[in-house]
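Only one protein chain is missing from this complex, and each of the others stays in its spot.
A, B and C are the chain letters, set down in written order, and residue numbers restart from 1 in every chain.
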Amino acid sequence: MKRRRFISQGHLIDSGILTNTLNTIISEGADYEIIEFKVGKTNALESVIEIDLICETEEQINALSPKLVHYGSYEKKTPEAVFKVASDDKCVPEDFYSTTNHRTEVFYNKKWHQVTNQRMDAVIVLTEEGLFCVKLRDIKKDDKVLCSSDSVRVFPPARERGSEDFGFMSGDVSPERSTDFVASKIAAELIKMKEKKEKVVVVAGPVVVHSGGSRAFSALIRGGFFSGVLAGNAIAVHDIESVFFGTSLGVCQKTGKPANEGHKNHMRAINRINLCGSIKNAVEKGVLTRGIMYEIVKSNTPYCLAGSIRDDGPLPEAVTDMIEAQSQYAEIIEGASMVIMLSSMLHSIGTGNMIPSWVKTVCIDINPSVVTKLSDRGSSQAMGIVSDVGLFLKALAEKCVPDFK
Amino acid sequence: MKRRRFISQGHLIDSGILTNTLNTIISEGADYEIIEFKVGKTNALESVIEIDLICETEEQINALSPKLVHYGSYEKKTPEAVFKVASDDKCVPEDFYSTTNHRTEVFYNKKWHQVTNQRMDAVIVLTEEGLFCVKLRDIKKDDKVLCSSDSVRVFPPARERGSEDFGFMSGDVSPERSTDFVASKIAAELIKMKEKKEKVVVVAGPVVVHSGGSRAFSALIRGGFFSGVLAGNAIAVHDIESVFFGTSLGVCQKTGKPANEGHKNHMRAINRINLCGSIKNAVEKGVLTRGIMYEIVKSNTPYCLAGSIRDDGPLPEAVTDMIEAQSQYAEIIEGASMVIMLSSMLHSIGTGNMIPSWVKTVCIDINPSVVTKLSDRGSSQAMGIVSDVGLFLKALAEKCVPDFK
Amino acid sequence: MKRRRFISQGHLIDSGILTNTLNTIISEGADYEIIEFKVGKTNALESVIEIDLICETEEQINALSPKLVHYGSYEKKTPEAVFKVASDDKCVPEDFYSTTNHRTEVFYNKKWHQVTNQRMDAVIVLTEEGLFCVKLRDIKKDDKVLCSSDSVRVFPPARERGSEDFGFMSGDVSPERSTDFVASKIAAELIKMKEKKEKVVVVAGPVVVHSGGSRAFSALIRGGFFSGVLAGNAIAVHDIESVFFGTSLGVCQKTGKPANEGHKNHMRAINRINLCGSIKNAVEKGVLTRGIMYEIVKSNTPYCLAGSIRDDGPLPEAVTDMIEAQSQYAEIIEGASMVIMLSSMLHSIGTGNMIPSWVKTVCIDINPSVVTKLSDRGSSQAMGIVSDVGLFLKALAEKCVPDFK
Partner (left out) sequence: MKRRRFISQGHLIDSGILTNTLNTIISEGADYEIIEFKVGKTNALESVIEIDLICETEEQINALSPKLVHYGSYEKKTPEAVFKVASDDKCVPEDFYSTTNHRTEVFYNKKWHQVTNQRMDAVIVLTEEGLFCVKLRDIKKDDKVLCSSDSVRVFPPARERGSEDFGFMSGDVSPERSTDFVASKIAAELIKMKEKKEKVVVVAGPVVVHSGGSRAFSALIRGGFFSGVLAGNAIAVHDIESVFFGTSLGVCQKTGKPANEGHKNHMRAINRINLCGSIKNAVEKGVLTRGIMYEIVKSNTPYCLAGSIRDDGPLPEAVTDMIEAQSQYAEIIEGASMVIMLSSMLHSIGTGNMIPSWVKTVCIDINPSVVTKLSDRGSSQAMGIVSDVGLFLKALAEKCVPDFK
């Protein structure tokens, strides 16, 4: 039998890390022996455990080690990280380390170094300025790429502790909960973050307009609650359609009935913006005088309208190249403390890919499977709220914006 | 080729009846010839059409005739209705006529007679007082049962006409609509019906409590907007649980988190009611002092808690025999002008089975498939609202109850 | 500060029990000190931990203790269980212990005694034959009812261990998985259980018929794979409708199109059974010659058709009183090793309430929220499969029944 010794340190028990670690070993057909276990006797103290991973072959040990590292363990004698050069642009050695969205450290030059620009599904590159998460497509020939998971340790976010009444990191979804209560909590958080000048970014889909949430969303933008808006072409088209023609997707916003010739309105809206040259021009020329895009332009809120295969138009400001759109999204989201995702699976998953796991993430959708999918794709920190986005935004605006009715 | 002549009269074109009639003939492999067609030249005038149904055999004609009758056609020389006696309790001749939920007339003694107690899936029985819809299980030996669809005509509800802005009979479902607007319209309807003393009945599931809608629902009951409440054991249990312990299904209504030992609270609530002997006693003894059931008892609103296979308890007032529960439901719903269904597929379909198609029916659920199913099971008049029931009730109460906040 | 000492023993770390225990203490605003922690050094060995629960008041300690007991802890000096007499039928003292569905032991006469008839939401009664789970409504005046959670310990099911490739206790739901693979595993389990004469019970809704699964389900019943069928009136009605008329809910099973006069077929089917007197008679008289109910009757498989508020008919065999239906369900399910739930939320939750947590539970539904709800209501052991029930049953029959095509 082969053995390798691992150390794990922190709030091992209450975070569930120790449980996960030992379960992994057993479920993989390996075994363990606990060498030493210093339990943090009180809640304030960390625990340290030293275990031997026991396998039949060295290969098995090599196969299992990365999984333990994934849970925050590291080899007792952590080996120096191995970096290999990229053979070509966009190409890395096959044994490269692919990142999670958790805080990550790498052991080299005999100490642990933290990685910058943490995000999931990236490669870690060593430069003279330190370690960076780099997307595979941004790798350049000769970049030094981390190729050993044995020299890595990651820090999954600790659950929020103490007797707080509301957990943002719950990863929990249920339609059977009082949305009004949840809206109060998020409103309180928004107000606090605005005071502290923390960055809140919104991801929004066209359902915001269809469900009657435009007025509330506009009020929140005007109120300065958001530092950025990530969206697609559709929400802008339907917002502008509703301002110009009173319809969204051709449905009258007053009566809820299909408007006469209404299905043409979104094309008319795009044409009118094209005639102005851009949304910005339309605002400046006094053609577009209210609504979501108006408030975004007026308040200089950074935003990106990412294109998609289903776009009509698109509007002049839409970014049709996905490489460019991802870059703009990443720039806007950088440093955000909170992300609120409003009924847009596509853009929410896209954004989820870019943010580290310690960002407070709230996802509101009437379809519970959207939140489930977001979580399945790695953004397990997201708190899901299954509700009506229009009514939810109204509740939020009523609590955040003093004169909103 | 065999022919039989049919007459159809009314707003044949704008109601789509003519289209459906001719399509049915063709899709069944038969043919038609239009003998005479007097088109109502203006909107105010009815049309009359006389057509020959053409089939190869008499059998085919007999098979197709009931379908034309279903669309409101009748044979030019309508034959006298055939009534046969029931051979035994609950047993009728195999060729019995099974009802729809539309207004129905039967031709006998040389004229058309309207059927009373219209509901779907019933048998038509001739008594000395006239024609009645009777459930199969209520048939008694020797009842005179209608056994010919050739002597029947039905009247599907006409679509609401004129340039009204909101249609209750839309049979339409969409999550992409402003719920706040829809709530305004229903609130206006509730206020109008209360003034006119028309009967509004609510069907409600436990999600009303879980989603934080209890306070608004209680206020609407107290405000006298409902003439009856149809529900199950669960909403009463969780309402009472939330009043006694602040939880529903063990989840704290304030914090949204599972309460300590919360999963036991609903059993404690049932036990406490059992100790009082009944919900009514609990209210009278001052043990139960607010909430949905409290308001129902205090206002003497007729209600029925129908039992189900998944019930805990059940509460003393729950009706555990389904035959009895259906009777009580039918009595409470009788004569209702409007039915509002709140997040309960089981009780909504049960109620839908009992009401004629001209009752305004609104169904609110966060799950679009509930409304679809209701419609698939014959209640095609139902207007579906895909939304968050808690927020929807709050919006409704704010618009209906002056002092509600 | 007040302290109380607890002991917890078993596979504490890999089961997550220790994590849950400590988290609970902290999240309730209390604290702990670990007095002794004997870690099972290898996978085969159990751990024992002794901790002090630390609170500011005795009341807090009393409030928290039941929660620790819930996770399998017990007080170091376990007090003798307190039993109090029921003051009346259906009424127990307010501090009664309400059960979970996990294996439970109670400490009295200085030792631990296991409880019989384990199910959730029951009361524990002490008789001369030992301890029993009794439903609140079955409590008789003067029954001795357990009223202290400090003398109780429960055993949540251990996760399946070892490198098995398929976990029945996953509590996991995802539509993004190969159903064909899952069907193979369940088929293998069914075959094995049949050989071992273990009891498999099926809960089935009418979607089995609508989705074209009747033939496969019938073959599995005929093949002797099920020891019981729990259902409602609807599946029997539509099964019989489809045998007599080739439709289910009026939709032709061959063409998928609404059949001529099809909406009347289910009433015709009920009437024909009424004419025979019962389903059983219809089979014996040669009136009903194939299908699900036919196979159930022919094979003498125990079954119960529980009534509901939405039933048409119901059929003579339907049990319309819910108290009686729950009793019959409980009797059929007793001792089952596996329960397969096919597209029936109502009956699945009803059944879930009755079974202990160590029964293998599989729930197949096209709607992911059904499985989520089942789990939310306490049956967290259920493995969810989001799939098309008709195709799933076909895949199962192909793998279980040699000559099925």
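In this text, a contact is a pair of C-beta atoms (placed from the backbone, for glycine too) under 8 Å apart; a residue touches a chain by one contact, two chains touch by 3 or more.
Owing to the predicted nature of the structure, the values given are computational and were not obtained by experimental measurement.
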item	value
Residue touching the undisplayed chain, where the options are A:Asn23, A:Thr100, A:Ser218 or A:Thr247	A:Thr100
Given A:Val39, A:Val154, A:Val200 or A:Ile349, the one touching the chain that is not displayed	A:Ile349
Absent-chain contact - pick from A:Arg3, A:Lys194, A:Lys280 or A:Arg377	A:Arg377
Missing-chain contacts mapped onto chain B	13-16, 18-19, 22-23, 25-29, 31-34, 37, 39-43, 159, 161-163, 173-176, 368-369, 372, 376
Touch residues of chain A, complete complex, unshown partner	28, 63-64, 66-67, 70, 87-88, 90-92, 94, 96, 98, 100, 121, 136-137, 149, 232, 249, 260-261, 263-264, 266-268, 270-272, 274-275, 306-314, 320-323, 325-326, 329, 346-347, 349-350, 353, 367, 369, 376-378
For chain C, residues in touch with the removed chain	165-167, 175-182, 207, 210-212, 249, 251, 253-257, 366-367, 386-388, 390-392, 394-395
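Rule of thumb we're sticking to: only the chains that are shown with their structure count from here on.
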item	value
Copy pair chain A, chain C: interface residue numbering same or different (half cut)	same
Rounded Å distance between chain A and chain B, as computed from the means of their C-alpha atoms	45
Chain B and chain C, separation of their C-alpha mean positions in angstrom	32
Inter-centroid spacing, chain C versus chain A (mean Cα positions, whole Å)	37
Chain B residues counted as touching two or more neighbouring chains	249, 367
